[in-house]
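Right, subunit A next:
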Amino acid sequence: MNPATAEPALGYAPLLLTVILAAGFGAVMLLLGSLVRPSKPNPVKALAYECGNLPIGDARLPMRTRFYLFAMLLVIFDVEVVFLLPWAVNFLSLGLFGFIEMMIFLGVLLLGYVYLWRNGGLQWD
Partner candidate 1 sequence: MGLIDGRFEKNLATDAVDTVLNLGRAYSLWPVAYGLACCAIEMIHTMTARWDLARFGAEVFRPSPRQADVMIVAGTVTHKMAPILRRLYDQMPEPKFVIAMGGCATAGGPFRTYSVVQGVDTIVPVDIYVEGCPPRPENLIRAFVLLQERVKTMTIAKLPRSTEPPIRIEA
Partner candidate 2 sequence: MIHAQRDIGTLLVSDLAERLPGAVRQLSHSRGECYLHVEPSRLLEIARFLKGEQPWQFAFLANLSPVDWLSRTPRFEVVYHLRSLVFNYRIGLKVDVPDQSLSLPSLTGVWRAADWLEREAYDLFGVRFPGHPDLRRIMMSDDWEGHPYRRDYPLAGRAAE
């Protein structure tokens, strides 16, 4: 029975443990920080920093959709990289099958990228 695909004996417990450990580590660090660091709040410190001036203008502005499009592109190609990671870890065990599967995945996304580039999605204005 191939160990990788077998039902893990402890179920998903190890996964839960790592999540708790990771989150816990972060939380403890932040808590310790709030205990130790000096905190002297004052109204000027709470002001938005604008190169030394009083903040002018308003941050709530209608943003152009261009920004939103670039954000979406980032998400797509980042998630693509996330999928590469597990493959890279089990590269040998997955063998040729995994390789071909991944190449198809990358090919599809590459097609999307070329389509995007062709249609001027990467141009700013």
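The set was built so that all candidates are chains of the complex that A comes from, given by their letters.
Things to note:
By definition in this document, a contact is a pair of C-beta atoms (placed from the backbone, for glycine too) under 8 Å apart; a residue touches a chain by one contact, two chains touch by 3 or more; residues count from 1.
Note that the structure is a prediction, hence the values are computed from the model and not measured.
One chain among 1 or 2 touches subunit A in this complex, and its number is 1. Across the complex, candidate 1 is touched by residues 34-40, 42, 44-45, 47, 49, 52-54 of subunit A.
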